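One protein chain omitted, others in place.
Naming follows writing order (A and B), and every chain is counted from residue 1.
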Amino acid sequence: MTRYKYTTVEEMPPLAFSLESTRKIPTGSWRHVRPVYKNKTSPCEVGCPAGEKIPVYFDLVRQKKYEEAWYKILEDNPLPGVTGRVCYHPCEGQCNRKPYDEAVAIHNIERFVADKNLRNKKLPQVSETPKSEKVAVIGSGPAGLSCAYQLSRKGYRTVIFEADHEPGGMLRYGIPEYRLPKKILDKEIADIESLGVEIRMDSRIGGNVAWSELEKFDAVFVAVGAMRSRKMDVAGEGLKGVYTGVDFLRDLSTGIVPKVGRQVLVVGGGNTAIDAARSAVRLGKKATILYRRTRAEMPAVPEEIEEAEKEGVRFEFLVAPAKITGVKGKASKIELIKMKLGEPDASGRRRPVPVKGSNYTMAADTIISAIGEEPDLSFLPYSFLKKGVRLFVDDDYSTGVPGIFAGGDAATNPNGTVVNAIRAGKDAAKSIDEFLGWRTQSNGLSHDVVHPDDVNTFYFPHEKRVKVPRIAVEKSKASFTEVNRTLTEGQALDEAERCFTCGTCLHCDVCLTFCPDVAISKDKDGEYVIDYDHCKGCGICVNECPREAMELVPEGAHEVEEEAVQA
Amino acid sequence: MINRMSKSNGNGGLLHPSVDRVLVIEGTHAASYAVKLARVQVIAAYPITPQTSVVEKLSEIVSGGELQAKFIKVESEHSAMACCIGSSISGARAFTATSSQGLALMHELLHWAAGSRLPIVMVNVNRAMAPPWSIYVDHNDSLSQRDTGWLQFYAESNQEVMDTVLQAYKIAETVSLPVMINLDAFVLSHTSEPVAIPKQEVVDEFLPARKALFKVDTADPKAFGALIGPDAYMEMRYKLFQAMEDARAVIRDVDLEFSAKFGRSYGGLVEEYFTEDAEVVLLTSATAVSTARIAVDELRSMGFPVGLMKLRAFRPFPVDEIRALAQRVKKIGVMDRNISFGATGIIYQETKAVLYNAPVRPSLFGFIAGLGGRDITPETIKEIFSYLLNHDEPERETIWISLKSDSAGQEEPPIPEGPGGRMKSEGV
Partner (left out) sequence: MGQIKYQLPPEEILAPGHFACPGCGGTLTMRYMLKALGRKVIVVIPACCWSVIDGPVPYSAAGVPVFHTAFETAASTASGVKAGLEAQGDHETTVVAFAGDGGTFDIGFQALSGAAERNEDFIYICYDNEAYMNTGIQRSSATPFGAWTTTTPAESPKAEKKKNIVEVLAAHRIPYLATASVAYPDDMIAKIQRAKDISGFRFIHVFSPCPPGWKFEPEDSIKISRMAIESRVFPLLEVFDGVDYRLSRQPAGTPVRDYIRMQGRFRHLREDQIEEIQKYVDEDWERLSVRLASTKGAEHLKKAAPQKEKESSRTKRAATKVRSRQK
């Protein structure tokens, strides 16, 4: 920039007028802080165990690029149709919109995207070159599917050994049709298979398939899940008419209608208990859930509890079974004891304490015990380290036996949810990849998480969260038809618009709009360019950014950072 | 009057082929008709006695459709000048008229107009400054604007008012400086005289439409008058100074061209009357010149070697003309219709300054007369000549004429005796 300089009076104009634009004046030298575009992590991404890039695929949804959105989800989760229905969506709990008005219905959008692609068989191509190593996965539940899928994307040949007749594990046998239709599950498993993942059915390791069979593989991922109901440890548990929740739901999934009486008592407060109770309702029965704590402590997803209530499921809190008595080997009565809440236990919830002498008895011919599930690890040949009933794994899902990894409900770190199993599969795949000598790139999540206060909520007028469409209660009670419907496109688009898209630049032009120095422009690709020759560093762009996708750095710090990168 | 005109200024007479018609009109109306003939595009003015008839006549002319101009009836003289500045920078030909207090109110913007090099033409009816209130003539109002960068002309007759307005646009648009034409309150402004109104087509030939050298133009956007540093401000002032210097030749040339077209000449910056063989010359301006002509005629007929120099342009100041006169005469008297407190009459000061570096320096006398409308009669002039003829040197720097005083230190000058007889004097 050469600034204009007069030399002689003769060459000057007759009066003082301008000859040039101020563009020649480098006012950027006034600056002591510099704005930079820097995407940050949204709390929902952090909240999502599967690590879905929620802000990114939301933006694709807003642009009606549903296929791209689907691909974006598939990077982290091969089962969006499943999680879009059954996930407990911890992402929404972290949503910055929650303290503002209501959290964005993220999982409903996820389901919408998955359902939009129900007929889409064109999975994203795996970019990596095929690798010679083979990996075996035991179990085709969400952890196993996720791991096999990710490994396959990394170029490994992957075989899943499934003991059951059909794949899916608890997804198929533990979640009722009205919550997760089998055709959705089948479709997504088929998609995974289409990537080259082989699923061998009726192949029980330690049963009809010898453990030694696995020696042909370079690594093994154990993902057998927790398919066994925990015992109530009360007398009469073996009587006829006393079911486990797992068995009850499995029967229903395979088309067997269990024989149940008019009054079904379900013991437990988790999702299995709710599923069992709501299934019982669909069989035309009256269902009552007995839970030893209060509603606030119920581990089931709150929406599920509400749905159950709508459908007429009754709840009795602060009560636990003491014993079951029967006639001719068939349950007829249950003795219950009242509880009160004591000190918090390890889970942070207040421990239920029996109230002495509060026992009472009620008639009961059908009792479903759903107080939790545990894995069956009896097939394992070596003495694997365990913690409680589960297989102990390290943070990288390694078991201590070289080449053998484990995850999902069978291992120690999950909390028994589909999405955590998916995450375990994904992360274990990464560990296996590393174990096999390949370097896996990190998912690039920044440690800067956007907090509610960072969002410039001015730009987001209050809007109500979408009301998820569902079939009428009368209808839902009477059949196993899926209760919740997929959002309509209009609903999905409206709901996606509610997303703050924390930390990810959407090119909304707010920065450009408010720059007093005309120092922000867009290049031919639509990316923002800051003209540091003229930016005075006022910081309006950063302060006004609706979603904290910019920041101010001290002048000079930027160069230091760049040098470090170059070094 | 006719006699005077035929004998002196406006020597083209009323029968020149350029004349469309002859009207007997006031000086203010002469200005108004000149504005019409100059095809002024924007007029902005605020009324003040005795300028009002300029704008009243112009209102009639514009509303009657005789002149296609925008007439902005502003709320002050300050805004009048601002409007002129705005319209002039847009490329239009602009005009305003004012007087006295109104001119003083414009002061800041007179600088703005000149600094912006805008060829605005303004008629100022010279009126004394208040307080105390006076609506009558003296020249302190316009002379107070001496350093604003405006050209200043002082008119002697209504014809000269008209002709100078026409000349003024030509000069202003040539040198890119604004021009002020002054006429004496009432003595000219409200006195009717026959005025030859030239034909429009001849005026159009003489004064074509303005072609602005620079203007606010969306096709060539520029910012005018922004902040400037010490590295260039001085050069900008030098340019303005130089333009004023250049204006001397332009004034002379324009007067010659005017004379060729219209048959009337005003001599450029000055007009001389019986100075060829004069020993004593009176230098004065405006309507007092007419009166002085009568006194000179009379004294000449009595054989006194007197003459007269009419100061037509005060800015630029006629340096060469005065120095040339100084070569030939023994004494010069300056009659100022103004006073610079703490100094002397302003034209006297300027004349003296011009002569300081002249090769020949005659005796110089400064007289103050006619303030606030006090009559200047042939007797007043003769009194001054009497003083000049009887003194080799002035007795004091400032000699107040016709002052009603017992002890103003003004001794009655002796009545001089010339070759043709003794001058009559009514006394001082």
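In this text, a contact is a pair of C-beta atoms (placed from the backbone, for glycine too) under 8 Å apart; a residue touches a chain by one contact, two chains touch by 3 or more.
None of the values given here were measured: they were computed from a predicted structure.
Per the touch definition above, the residue from A:T27, A:Q263, A:T294 or A:T325 contacting the chain not shown is A:T27. Contact with the chain not shown here comes from a single listed residue; of B:V19, B:C83, B:V179 or B:L299, that residue is B:C83.
Only one of A:G139, A:G403 or A:G537 touches the absent chain when the whole complex is considered: A:G537. Listed here are the chain A residues that touch the chain not shown: 4, 6, 13, 16-27, 30-31, 62, 458-461, 463, 494, 497-498, 506, 508-510, 513-514, 516-519, 521, 531, 533-534, 536-540, 542-544, 546, 552.
In the full complex, chain B makes contact with the omitted chain through residues 41-42, 44, 68-70, 72-76, 78-80, 82-92, 94, 108-109, 112, 216-218, 220-229, 232.
Everything below uses one rule, namely that only the chains that are shown with their structure count from here on.
In terms of their C-alpha centroids, the spacing between chain A and chain B amounts to 93 Å. On chain A, the positions that touch chain B within their shared complex are 6, 9, 12-19.
By the touch criterion given at the top, residues 115-117, 176, 213-214, 222-226, 228, 231-232, 235-236, 238-239, 243 of chain B touch chain A in their complex.
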